[in-house]
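With one protein chain withheld, the remaining protein chains of the complex are depicted in position.
Per-chain residue numbering starts at 1, and chain names A, B and C are given in the order in which the chains are listed.
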Amino acid sequence: MDQIIVQILNGLDKGSAYALIALGLTLIFGTLGVVNFAHGALFMMGAFCAVVLSRILNLSHEVTVPGETDFLGNPATKDVPYVYDWFGEAAGASIIDWAVPLAILFSIPIMVALGFAMERGLIKHFYKRPHADQILVTFGLAIVLGEVIKYYFGANPIQTPAPEALSGRVDFGVWLGYGPNAIVYPMWRLVYFFFSAAIIAGVFAFLQFTTFGMVVRAGMADRETVGLLGIDIDKRFTFMFGLAAAVAGLAGVMYAPIVSPAYTMGMDWLVLSFVVVVVGGMGSLPGAVLAGFMLGIIESFASLPAVVDLLPGINQIIIYLVAIAILLTRPRGLMGRKGVMED
Amino acid sequence: MTDQTTQPSVTSPARASKGGMFGLSSKDTTLLLVVFAMVVLAPFILNPFPEGSGLAQFNAGYPDLMQRFVIFGIFAIGFNILFGLTGYLSFGHAAFLGVGSYAAMWSMKLFTLNVIPGILFAVIVAGLFAAAVGFISLRRSGIYFSILTLAFAQMSYALAYSVLTPLTGGETGLQIKNTDNPILSNIPEGEIGRANLFGAQMGNSYEMAVGNWLFTFNLGYYIAAAFMLVAFYLSIRIFRSPFGMMLRAVKSNQQRMNYTGLTPKTYTLYAFIISGMYAGLAGGLMVAMDTQVGPERMFWTASGEVVIMTILGGAGTLIGPVLGAGSIKYMENILSKINKDVLHQWFAFLPDGLEDAVVVFADIFVGKQWHFTLGIVFMLVVIFLPGGLVEGAQRITARFSRKKSSNNTPAE
Amino acid sequence: MSKSNFTRRGVIKTGALGAGALALPQYLRADGHAGFTNAPGDSEVVLGFNVPQTGPYADEGADELRAYELAVEHLNGGGDGGMLNTFSSKVLDGTGILGREVKYVTGDTQTKSDAARASARSMIEKDGAIMITGGSSSGVAVAVQALCQEAGVIFMAGLTHSNDTTGKDRKANGFRHFFNSYMTGAALAPVLAAQYGTDRKAYHLTADYNWGYTTEEAIRASTEAIGWETVNSVKTPLTQTDFSSYVAPVLNSGADVLVLNHYGGNMINSLTSAVQFGLREAQANGQNFEIVVPLYSRLMARGAGANVKGIFGSTNWHWSLQDEGSQAFVRSFGTKYGFPPSQAAHTTYVQTLLYADAVTRAGSFAPCAVAEALEDYEFDGLGNGKTLYRGSDHQCFKDVLVVKGKENPESEFDLLEVVEVTPVDQVMYSPDHPQMGGADASLGECNNGA
Partner (left out) sequence: MTSILSVKGVNKRFGGLQALGDVNLDVAENSCHAIIGPNGAGKSTLLNVLVGKLIPDSGSVVFDGQSVLGRQPHEINQMGISRVFQTPEIFADLSVMENMLIPCFAKRDGAFKMKAIGAVFGEKDMVQKAKEMLSEVGMLEKRDMIASSMSRGDKRRLEMAMCLVQDPRLLLLDEPTAGMARADTENTIELLKTIRKERGITMAIIEHDMNVVFSLAERITVLAQGTPLVEDIPDNIKGHPKVREAYLGEAQV
């Protein structure tokens, strides 16, 4: 039983990443009707925001260490981060330690700006173009973003740890009435889950309770009518693109301590996030979230040793199997709207 | 080179029935002959620069790349029959290519090293697999269809990489080994068999040196090219046939098809199978030319690549997919080999400081950054040439002939 | 007129060009006197460096390329000569190979066997490369090795650790300097026994592909031989990034050691998950829970950061080694690039030197002659101590380094420390060892091409 609870937690964790990415994707083609193959790249950019911030905080100047030599026999030097100079060593160290949470603030303007730039500079010219063209141009963009990251950061994954205070573990079992150490779960993963849940709730609340959100929802349902009402839906859609980019970026920032950022992660996530969105049903935000969590949990269970022993290889294909089963039994995924990208 | 799009201006009865050969209209015949000439003369066309010169780096007239051009051309032509005509975007076509490759490989390992049975076997197995996948996936349309095909392909890849290792060789793939002794080929004990056509090996080449130029005529290439020409010819026939018209009707209006007494799903399924068989043919040829198959051939990026080849060249046009396939394979094989050393050679004539600056800048686009150029090319083409490379070619022709090409509507 | 399987472009490119212009059209005569693929002309010889430049192992590929460029420089007499000065064989004198200047071409394997073969074929068919080397995965190594066998050129493997490369997939034209899964197991087990005792229960997480299989097999065999019990082994997809669902069940499985048969990003992420789940601080069966990473690379250690501290594994070479050869190499590499070389850089550098040396000793570029010169060749001074290139499977036998993550690294390159140098005798095995393909495995005939 405790194993099952742990796997549910793992699934929820994985699922929240799926859900956040799928949410952004759905926002984009629900509102703009654009298939965004660069969305995985946005997630990757978010994760690299965390890397960049931690690099910035670690910016150092060299200090020669007397009496020591480096591997070539030259006098050894030591790097001292500027933040140490400015805030003192203890405070400086803890600022560096909290780089990932700080990157949340750092990433929002960057991701929103990136989203705006993408929409205004590129995507808006593709609203009336066939989906195939949208795929090609956004795929091209995804490659370019990936290569830029590779150029500056290399291809090797970059360890981006969570703050010391949040990298411990929570004895989760005690909360549920188990004995101590029955279910021990990494704290950062719980943080990730609650963070994601908050973002998802925030996006839904925003769409539900603000006038802006209502217009956007109306636009998702019927773009022409809203346009006829004389509302400048385009501007709002630009904003939505920024929002979607920010959501993907935040998902990436917070995911960095869980899976070390590498430039390939954009492509790694691209296909999965599309599967999640489609399983959830095109154009349905709740569907995207539901599918994300569902697939996350199913994937976690499929990797249990007992399951893999029984069906070797099931962990390799489970997501796709489930996707096929759902799409064959429910023509438009879990909660898809009729007529969205069906032709 | 101009291309005939799916637009009707070129299919008026008068022009269609007169003047052509092989049952094609005169315009289609011209296209076929141009393609034929280019394919036959490829060893010359692709090697414009003399050996040893700095620009020889850009020569593509060596067997492996020429083979890849025509093989991926076949793959893209087949994909275009499905996507270009019916509009159904399969995101898992690489699975058929991979399955075809494995089938051909096993035929060579067990049965005979002659490539013909292997290729036939590849086409048949890929066709059957496509029939099964298509039958299920075509229960849905639009992006739901795309994701279903993607799911099947990804499962094929994942299983081939891991649990199916005994059948597929897993990560290391399958090669002909010295322990393989196909029942119909007499391989001396301990020798590694080679793919052949009635004894002639695929690697056989005939080299011709003209001045400083060296041209290679490779048997494998010409065999693959012959298959490609047949595949191309068949695709023209399909485009112009009642079946092809029905496929375009599928893209245009399925509801009307239904109420006209037709079954769009059946037509699409057959298009899917045909296009799967083309993929199988490409897969079989890959094994015939280079006896090796690995599971990455079925990864989603490989499926994505053929989608991109088709769109880049011009979906729904006859020659577009071939152009798209050629340009992507060219970039992959030529750009990636340009390293800093080569750049320094090229720009050695510049003053030192300038040379370094130019090399550093140029290096962003080649060598290990060749993907960057690829991404930029995708974006530029789709932004400025909505109909793909074919539209670019059409614009150039139109400019040269100073003729307003009123009928050259974008290919999509 | 020439009929050939692979072209002899090397000749026309470097030698026959001047005369080539005489007759139009002139049919190139296969340099019948040479009788092998891509026989070089009199002034130049072209080597093909085929490394991953895109994809997850691109950084490793970049380091390999650096080493190749350095090796070429040294062979052509440039730089400080590096390990040429410490190499036990003294036939290389800085005048290229057999008096021909060494040129090279590069290509991108993309860590995909198709792309790697395409790139290698282009080097052979277009650029006239006489030898292909490089790579950062066993799938690519096996695929390219098979190609080189077919084409009749020598393949000097880069970083490939799977038993298969010189095991069941060994080829007469292919050579591997890097160590393999079996050696890792054999070297690691005694150290593990000494550190963690013999009463241990191991849980394996294994990458679900060939290299993972051979590594798990080797580690299981050698740890079970010292008395460990294997309680479970779970295969993880190569494409997995979040390993939480694989790591979570480990703690309550009754195991007290986790073996991560993962490489590259897989290992970085699985180790991160394992640390996050507290395995390093956990107790099981009354002992401290331990993690083992059979194959280490510096890039992996760097990617995993602080998580590797104190974790045991094995490596082919490490720049902190104090022997003359290693020091010479580190010095010239560090001077040129500003940081110490990785094991991938080392093995590719050494392979290039060994090839050049074998050609020189054989007095010929013909692959079969080169192979003969390499077979059962014993050498020293290249950083791994006394080394044997065994003739029966073309595998190098040398000491294996057991390393562990350094507790207090001084720089981003100083992440591993050598715990023990396992002598070569301990990692020896017979060529027909069951893990190596058994009695069926054979090199086949060497192929000169043409």
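Everything that follows uses one rule, which is that a contact is a pair of C-beta atoms (placed from the backbone, for glycine too) under 8 Å apart; a residue touches a chain by one contact, two chains touch by 3 or more.
Treat the numbers as computed from the prediction; the structure is a model and nothing was measured.
Peer 1: The complex has one chain that is not drawn here; which of the drawn chains does it touch?
Peer 2: Over the full assembly, the chain not pictured touches B.
Peer 1: Would you mind spotting which of B:240, B:297, B:337 or B:371 touches the chain that isn't drawn?
Peer 2: If we include the chain that is not displayed, B:240 is the one touching it.
Peer 1: What residues on subunit B make contact with the chain left out of this view?
Peer 2: Against the missing chain, subunit B presents residues 6-9, 11-13, 16-17, 23-25, 234, 237-238, 240-246, 248-249, 251-253, 255-263, 266-267, 270, 274, 409.
To be clear about the criterion, only the chains that are shown with their structure count from here on.
Peer 1: Identify the chains in contact with subunit B as well as subunit C, in label order.
Peer 2: In this structure, the chains that contact subunit C and also subunit B are A.
Peer 1: Centre to centre, by mean C-alpha position, how many angstrom separate subunit A and subunit C?
Peer 2: Centre separation, subunit A to subunit C: 35 Å.
Peer 1: Which residues does subunit A have that touch at least 2 chains other than itself?
Peer 2: Where subunit A meets two or more other chains at a single residue, that happens at 150, 312-313, 316.
Peer 1: Which residues belonging to subunit C are in contact with no fewer than two other chains?
Peer 2: Where subunit C meets two or more other chains at a single residue, that happens at 54, 58, 62, 208, 235, 237, 239.
Peer 1: Quick check on the complex: what are the subunit C residues that touch subunit B?
Peer 2: Interface residues on subunit C, with respect to subunit B: 1-9, 12-14, 16-17, 20-21, 24-28, 53-54, 58, 61-62, 65, 69, 104-108, 112-115, 117-119, 121-122, 125-126, 137-139, 142-143, 146-147, 149-151, 162, 164, 169, 208-211, 213, 235, 237-239, 440, 442, 444-445.
Peer 1: Once bound in the complex, which stretches of subunit B touch subunit C?
Peer 2: Residues of subunit B touching subunit C: 51-52, 59, 62-65, 68, 158, 161-163, 165, 170-173, 175-179, 190-192, 194, 201, 203-212, 214, 216, 286, 290-292, 294, 296-297, 332-333, 336-337, 339, 341, 367-368, 370-371.
Peer 1: Which positions of subunit A touch subunit C when the two form their complex?
Peer 2: 2-3, 6-7, 10-11, 13-14, 17, 70-72, 76, 150, 154-159, 161, 167, 169, 184-186, 188-189, 257-260, 262, 264-265, 268, 299-301, 303-305, 308, 312-313, 315-316
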